[in-house]
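A single protein chain has been omitted; all remaining protein chains appear in their positions.
Right after this comes subunit A.
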Amino acid sequence: MTAGLLRPASAAGTGRAARWWLAGFTILGLALPPLLPERHLATFVLFALTATVTVGVSLLMGYAGQVSLGQAAFYAIGAYAAGLLAVHGVPSLLGLLLAPVIAAVAAVLLGAPLLRLRGHHLAFATLAVQLILLSLLAQADWAGGAIGLQGIPRLTILGYELREDLGYAYAASLVLALAVLIARNVIVSRAGRALRAAATSETAAAASGVPIGRYRLAVFALSAAMAGLAGGVYAYYLGYLSPGSFPVLLSIEFVVMAVVGGLGTITGPVAGAAVVIVLVQVLNTLATRPGMPGYAPAVLSYAVYAVVLILCVLYLPKGLVPALRRATRATAPDRRQS
């Protein structure tokens, strides 16, 4: 079922161009936050955290050929792990480091039985896992129940407490940079090549001695760890968590961003998250103008996710980044001729 859409762009821009992109993103990540006004700073934190999760989703869908409709579950596990640890007096930095570990362990335990499934079966299984988690969290009094977990302390690094949004913008940038770096190294590694082979033909890859099952589980755990890490920062940033913060729609949003940017590319998920979040923010600003009805922001954001996803899947099946790359490559020889 995964033909076409889920096949990764070959070699996925691991060359010099990608390195320039990475350098550009790093500079942007460092220089942008202090220039942004307070209101947009919150959007930046949201963007960096969402993009971190999306990097994992893109890796999972592009390289392991698995559609996860429950990635927000691991985001929630990381957030709740960090939040609960901090509430019970564990140093917040340790809590942040443990969040991805706990999310990855959960992914291994869940993935061992679930990753036998493929295609739409796996998509529904991951969705079911998230629904079960949300239902359990809403009933768990030790985690705050349906009301939510309150009074999570702020993140403290080496005795310095992060109080301002600016600090969290840098923390989120750092987390995103880490996720991108890990994704890049995985893609160019032996395991990455093996997974790319498996995405083209599983039988051929298995016959060549690729331990597909183990690699699949490893990518699943890695993507969960990325979601968990982002969730940890989210918990300290907001200081409040509830099951309602992690709806099924959030999982779908991650898929939208990954598909829009280009599956299996390094810069794709970052670009996809940026495009979608900026679009939603712009429309949100329009929708909250005086005179607009109260339901306008919700309607517009649903419509944006839906329309962007459908148009992208049907007309740009490889995503924005590969499409742009192809466009620039197509114009390059012309310039040389003239």
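Here, a residue touches a chain if its C-beta (ideal position, glycine included) is under 8 Å from a C-beta of that chain, and two chains touch if they have at least 3 such contacts; residues count from 1.
Here is the rule we use: contacts and distances are computed from a predicted model.
A.B. asks: Out of "Branched-chain amino acid ABC transporter permease", "YCII-related domain-containing protein", "Ribose import ATP-binding protein RbsA" or "Aromatic-ring-hydroxylating dioxygenase subunit beta", what name does the UniProt record list for the absent chain?
C.D. replies: "Branched-chain amino acid ABC transporter permease"
A.B. asks: Have a look at A:Val90, A:Leu109 or A:Ile132 and name the one touching the chain we're not showing.
C.D. replies: Considering all chains, including the one not shown, the answer is A:Ile132.
A.B. asks: Determine which one of A:Leu117, A:Leu279 or A:Ala323 touches the chain that has been left out.
C.D. replies: Candidates A:Leu117, A:Leu279 or A:Ala323; residue touching the omitted chain: A:Leu117.
A.B. asks: Tell me which residue among A:Leu109, A:Ile147 or A:Ala303 touches the hidden chain in the full complex.
C.D. replies: The missing chain is touched by A:Ala303.
A.B. asks: Name every residue on subunit A in touch with the hidden partner chain.
C.D. replies: These residues touch the chain not displayed: 1-6, 67, 69, 113-114, 116-121, 123-125, 127-129, 131-132, 135-136, 139, 201-203, 247-249, 252, 255-256, 259, 295, 298-300, 302-303, 305-307, 309-310, 313-314, 317.
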